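Here it is: the structure, laid out below.
Shown here: the complex without one of its protein chains, the others still in place.
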Amino acid sequence: MTALLPRRGLAQILALIVILAVDRVVSPQFFDLRLQDGRLFGSLIDVLNRGTPVALLSLGMVLVIATRGIDLSVGAVMAISGAIAASLADSHGLPVVLAAALGAGLVCGLWNGFLVSVLGMQPIVATLILMVAGRGIAQLITEGRIVTFSSPDLVWLGNGSILGVPVPVAIALGMLILTGAVVRGSALGLLIEATGGNARASELAGVGTRAMILAVYVWCGVCAALAGVIAAADIMGADANNAGLWLELDAILAVVIGGTSLFGGRFSLVLAVLGALIIQTMNTGILLSGYPPEFNLLVKAVVVLAVLLLQSPKLSGFSGVVARLRRAKA
Amino acid sequence: MENSPAPSLLEARGISKSFGAVRALQEVDFTLRAGEIHALLGENGAGKSTLIKAITGVFPRDAGVIRISGEEVAPRSAKAALQAGIATVYQEVNLLPNLSVAQNLFLDRQPMRLGIVREAEMRRRAKALLGGFGLDIDVSAPLGSYSVAVQHVTAIARAVDLSARVLILDEPTASLDRHEVEILFDIMRQLAGRGIGIVFVSHFLDQVYEISDCITVLRNGRLVGQRETASLPRLELIRMMLGRELAETTSVRAATGEHQAREVCASFEGYGKAGYVAPFNLELRHGEVVGLAGLLGSGRTETARLVFGAERADRGQAKVEGEPVRLLSPRDGVRHGFGYCPEERKTDGIVAELTVRENIVLALQAKRGLHRPLSRREQDEIASRYVKMLDIRPPDPERPVGLLSGGNQQKVLLARWLATSPRLLVLDEPTRGIDVGAHAEIIRLIRELCDDGLALLVISSELDEIVTYSDRVVVLRDRAHVDELTGEAIDISNILAAIAADSAVVAHEGRA
Amino acid sequence: MKGLPPVLITAIVLVLGFALCAVQFPNIASTRVVGNLLTDNAFLGIVATGMTFVIISGGIDLSVGSVIGFTTVFVALAIERWGVPPLVAFVAILVLSAGFGAAMGAVIHVFDLPPFIVTLAGMFLARGASFLLSTESVPITAPIYSTVSDFALRLPGGGRLTAIAIIMLAIVIGGALLLTLTRFGANVYALGGNRVAANLMGVAVGRMTVRIYMLSSLLAGIAGIVFSFYTSAGYSLSAVGVELDTIAAVVIGGTLLTGGQGSVIGTFLGVLIQGLIQTYINFDGTLSSWWTKIATGVLLFAFIALQQALVALARRPVAKSAGAAS
Partner (left out) sequence: GQLTIGFSQIGSESGWRAAETSVSKQEAAKRQVNLKIADAQQKQENQIKAIRSFIAQNVDAIFLAPVVSTGWDSVLKEAKEAKIPVVLLDRDIDPSGKELYLTAVTSDSVHEGEVAGDWLAKTVGAKACNIVELQGTVGASVAANRKKGFDTAIAKHSNLKVVRSQTGDFTRAKGKEVMESFIKAEGGGKSICAVYAHNDDMMVGAIQAMKEAGLKPGKEILTVSIDAVPDIFKAMAAGEANATVELTPNMAGPALDAIAAFKDKGTVPPKWIQTESKLYTAADDPQKIYDSKKGLGY
């Protein structure tokens, strides 16, 4: 577990704290929590709950980016898996529904991974193909409608709670731990970082770089599919037109805010998820603030820039001071 | 040289530079006079490259002043240094493989007319410029399609042509062969004759004594001293660099003639690839060092890549311990217990961002597979063992390997493969850029490994080095294996004779 | 030279694709459709030219779509509401957009931040700013608009080469010349080849970065003006998602996203390939919304796969002849 904990990440934590504080200012009841029908209720829970899809996406995305790739198709994959889950929900049990939806994500990931690692396409165009076509496939499944369902099992995935914690949040946490355990518990993490850091050198050191690349796209597809199922469960319907729309950009943003370079190499799962939370904390704050929606994007731009500047290696800001202190101690 | 001491051209006083906790330079002084060739020497990681970068402003200095002809300058970028009259060839060939050779030579100073680059004129000048270095190549082809040697010559030619007052060359000869070194030295002498001051970094002491007027030695980021070359005995110089005596390690080869008795580790019959290397036969035995000798572009690296599995052969049969095997990828090579230190460590070797520890365990981990991860304790143990064994500096396994000096990166690569306990190790230019101490160390290590039963295939452009440790030497020419020398036959003149057997080929075109 | 083989391959792919489409819909092989292709994709061609510089230099610019949107709104408001003469409005917006790009470039260089994210923030900023200006679409009635949009060179066969198509062709040619013939162009390739090395060779990396993003935003501004000619209106939601189309066009045109290689002409061909895909789907006219998306994806895949196959094919004979020679 210690391997999961960030060694860097002070800038991110600081950013989160600052944004939380701003949220508290615009909305005095921001930190209020109470139990509502056996489920925690409050803005903080909203942040976690609404942040779940992007957090899940960023878990897969961070691995893809670590190999120097990028996956633009995650939003479309969300739509596909949501559509499949919603269409099967009322006629099949939850295991079948989940297997089908996650299986679809796996196939999508395999496709992307195949294009990138076997055909050698540039990741951004390779996944652009599925980004465009995938939403079409999702719409094909739903025929452009919002397919609703009432299966209590699936609804529980979106709206239920375990010990007061919303199920999506528990799932995201579970996935974080699972991914962390797989990646850091095996040699996968090292080999992925090596592949992203220098693919040629890693190949020559005997690393199966193609297999690594295939694996991360598959995992990214699965994570996206899970996010899609949760998004569908949340609104008790699959909205193939809008589910996951533009979320790929949020996921990439989360990963970068989490300090992982788009040029591959070192990555941190925890910080990527933290990045997703930072984004959602900002979004929720915007919604609570009561400003007219015309300002949303401006606020977002300013916050993103501020968070990035905080991390800038060139800015001897907070992180620089801390790093220096730590070095002095060492 | 002139008798009266020339005025100081470049003067650096009290230069200090730290990278975090690492104090790379502490109060270093350096004086270069006009018309002087000044060698800057020191062990790997002594701070030579850092001093150069601090002078040219690539790294901001923590302290110190720089004067050119007595006038204080403070370049803050490579461009500013150029404008101040300092032209530099940095250690890692810093050119642009995607641009044409001509563009590389004239980047940012192309001949222009009406805001438009005069391509033809630029190509003409590029051809003429490289011609002066004995290089006759297509200058409109991308630089990346040429060998490292050509790239290095290009970098030098560019710096020379900048007609600056100070020319700094950081290990320019590391990947050049004798002939090119001769040409370079001629040019350096000419430039010095014109009053240009030249700083020359090298680990080849022969070259230092051949060319330099004056020597400055650094050790652990501090100035040890500055001496006239003529009055500095070699052993004294080595003591200055290492801070101790160097044990004489020019060990003789193990008893020769017994190699027939050794067991064959790997053999290649009729092995080759069309358009890459002509089919060859090669037997590598346990406890034996086979050297590959040849000119640049003769196919040594290609042979190494085929043997390791980095390139697929399209004919011939490979056997490991007598069993036929197929080597389709580096993974196959690794699986059969091969290791390969490529010559281009920056692009093919290190993963710059990862730590020394991670770089060292990488091949071993890849060999063990995903499911059997090395625990952190095992990793630490392996890393610290090799850091100590190979004297990697600074001895911090958690340092990103990209921040190490060139020679130390090379040692990390060697450690990576030693950690896999290979049966066959292929070393492509293992001593390139390595200091005298480490050089001796690596040669000793090669012998030791060999005595432990490892089979070694070593490529080196240093013929005396090859002669020192090889039990057998395979000579290549024009991408074909042309001769094999064993036992007493192994000496420099025989190798040269084999290389030059077809003397017409000496004009070398380094195109890959 | 270095850009040629990929460009040639892209050209072959385009011609092949065009021929296949024309076999199925003979109407496609008309000057009218070709003229439409140029007109309809004029703004895309212009931004893609700028994007080519950015991508070759190893960066990316996600803000272009929003800059187009902002430009249309700004121009429309300036002309219609604020009573600014059109040409003054154009100059103002070009200065503004160039400044915007320069600022992004400066942030990227000075703070050493990834271009992807800085320009993503730029994308939010420009779109947000256009919302602030006006959320309604504003029609432009200035006479220059009808003059420009009515102007067209008649091509034989009923096609029209419109003013905006001509502007686009001029910019593509200008961009190609700038990239291949000038010191600036060489430095762009140098930056993409290796930033550190370029810096050590004396290229003023910071100034180049600022200029490259400035150029991209400036061209996005011009594309915005062209877009406003195209639609005679300013609308804050126009050109949403254009950045991805642009990147796709650049990459299809043979430019490597890792930087250092590529060409403006290739990009232009990439734009035409995308336009052709769109035209084909429109001619078919039986596709539902989802089949349109799927078909677009499949065609995109087909073109890229064809290109890769041609590249592989182009490589093979070389190896063979070399083998024969040895």
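In this document, chain identifiers A, B and C correspond to the written order of the chains, with residue numbering beginning at 1 in each.
Just so we're on the same page, a residue touches a chain if its C-beta (ideal position, glycine included) is under 8 Å from a C-beta of that chain, and two chains touch if they have at least 3 such contacts.
Source: prediction; values computed, not measured.
**Q** Check the whole complex and report which displayed chains the hidden chain contacts.
**A** A, C
**Q** Quick one: say which of C:L8, C:V240, C:L256 or C:A302 touches the chain that got left out.
**A** C:V240
**Q** Touching the left-out chain: which of A:A243, A:L269 or A:V307?
**A** A:A243
**Q** If the hidden chain were put back, which residues of chain A would touch it?
**A** 27, 29-30, 32, 36-37, 39, 41-43, 46, 50, 139, 143-146, 148, 159, 231, 234-237, 239, 241-243, 284, 287-288, 290, 292-294, 296
**Q** Which residues does chain C use to touch the chain missing from this display?
**A** 27, 30, 32-33, 36, 39-40, 43, 131, 135-139, 141, 146, 149-150, 227, 230-241, 275, 278-279, 281-283, 285-290, 292-293
Everything below uses one rule, namely that only the chains that are shown with their structure count from here on.
**Q** So with touch defined the way it is at the top, what topology do the chains form here? Options are line, ring, star, complete, other.
**A** Graph shape, chains as nodes and touching pairs as edges: complete.
**Q** On a C-alpha centroid basis, what's the spacing between chain B and chain C, in Å?
**A** Chain centres of chain B and chain C, defined by C-alpha means, are spaced 43 Å apart.
**Q** Averaging only over C-alpha atoms, locate the centres of chain A and chain C and give their separation in whole Å.
**A** Distance between chain centres: 30 Å.
**Q** Note the residues in chain C that touch 2 or more other chains, in rising order.
**A** Correct list: empty.
**Q** List, in ascending order, every residue of chain B touching at least 2 other chains.
**A** none
**Q** Provide the residue numbers of chain B that touch chain C in the complex, in ascending order.
**A** Where chain B meets chain C, its residues are 58, 77-79, 82, 88, 90, 94-100, 103-104, 107-108, 110, 112, 115-117, 119, 140, 142, 158, 274-275, 278, 479.
**Q** Considering the complex alone, what residue numbers of chain A touch chain B?
**A** It is residues 3, 185-188, 190-191, 193-194, 197-198, 200-208, 265-266, 327, 330 of chain A that touch chain B.
**Q** Chain A touches which residues of chain C in the complex?
**A** It comes out as residues 107, 110-114, 116-118, 120-122, 124-125, 127-129, 131-132, 135, 244, 247-248, 251-252, 256-258, 288-298, 300-301, 304-305, 308.
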